[in-house]
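One chain of protein is taken out of this complex; the other chains stay put.
Note that the chains are named A and B in the order they appear, and that numbering of residues resets to 1 at the start of each chain.
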């Protein structure tokens, strides 16, 4: 999929990429479902999500106002962040929740107070959610630099060659 | 789900994956059932008759083998009343006799009187085979979702609505 993404040349060839992205999305949905079914045993490999977000901004396809509004809402709801941001989010989630769990247990054990442990755990988790879920500008400081549409004369061929080689 | 139609191989792989998850869950459930010798090794508490020990929505792990000793007074057991399929979790308070024919009387900690009135007509005591397991493990609150969904059907509609919204708001 990565190679396919690199071979993108013009607006027309975006179509297969969209399809490719779509399957990524559904596989994420499956993993979520499997998580719901099997509880905590299944872990999603986050590699899948590191596909480049679909950031195409020219809008020849959008004709009606409703479409545009829906698109804006989608943007807000989707809350995209860049690759570096995703890496950071994963690190923050793993470290923060582990630390919260450890602190909750230790404080609870040494003060012999189980309610305090529960509140520390829930509070810390809530903070982690706040820190991680919204697309804070913090997570969008390394936007992907796309090649110019239709071909900047110098850059294009190099990438193309690499793409062709890896695929063929 | 429909997106896979463009690529049959991927659709098949997703179907297999889903089937695998379902069958794994089923295998784990049945495996636990065999280990504990109980038809339903994990139950959700539905009533408050054992409060404050068990609240509604708590998960109980059952064990139905008499390895070291017989089921005896003081154990918290889940039993089915004769000809009724409503499992009840209460404490054994009296036991007369030994072996599979021992007469057992149960009572909820939070109830004033024992369970004689809950039993079937003409059934004064339980016997061992009415019991589907003794409570050995406890996990609070985790089963509450099932209670919420079964008692407030509108929540299902809300959940469907949220799922629909997610589908609409996700880019294809």
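In the analysis below, a contact is a pair of C-beta atoms (placed from the backbone, for glycine too) under 8 Å apart; a residue touches a chain by one contact, two chains touch by 3 or more.
We take it that contacts and distances are computed from a predicted model.
S.K.: Which of the following names does UniProt give to the chain that is not shown: "Ubiquitin-activating enzyme E1-like", "GPI transamidase component PIG-T", "ER membrane protein complex subunit 1" or "Signal peptidase subunit 3"?
M.R.: "Signal peptidase subunit 3"
S.K.: For the chain that's not shown, point to the residue among B:15, B:120 or B:139 touching it.
M.R.: Residue touching the chain left out of view: B:139.
S.K.: On chain B, what residues meet the omitted chain?
M.R.: That gives, for chain B, the contact residues 51-53, 55, 72-76, 91, 93-98, 103, 109-110, 113-114, 116-117, 124-125, 135-140, 166, 170.
S.K.: Which residue numbers on chain A touch the omitted chain?
M.R.: Touch with the absent chain occurs at residues 28, 32, 35, 39-40, 43-44, 46, 49-51, 53, 77-81, 86, 89-90, 93-94, 97-98, 100-101, 104-105, 108-109, 111-117, 121, 125, 128-129, 132-135.
We take it that only the chains that are shown with their structure count from here on.
S.K.: How big is the gap, in whole Å, between where the Cα atoms of chain A centre and where those of chain B centre?
M.R.: About 37 Å separates the centre of chain A from that of chain B.
S.K.: Could you list, by residue number, the parts of chain B that touch chain A in their complex?
M.R.: Residues 1, 3-4, 6-7, 10, 14, 17-18, 21-22, 24-25, 168-172.
S.K.: Would you pull the chain A residues touching chain B in the complex into a rising list?
M.R.: Listed in rising order, the residues of chain A that touch chain B are 18-19, 22-23, 25-27, 30, 33-34, 37-38, 42, 54, 70, 73-74, 77-78.
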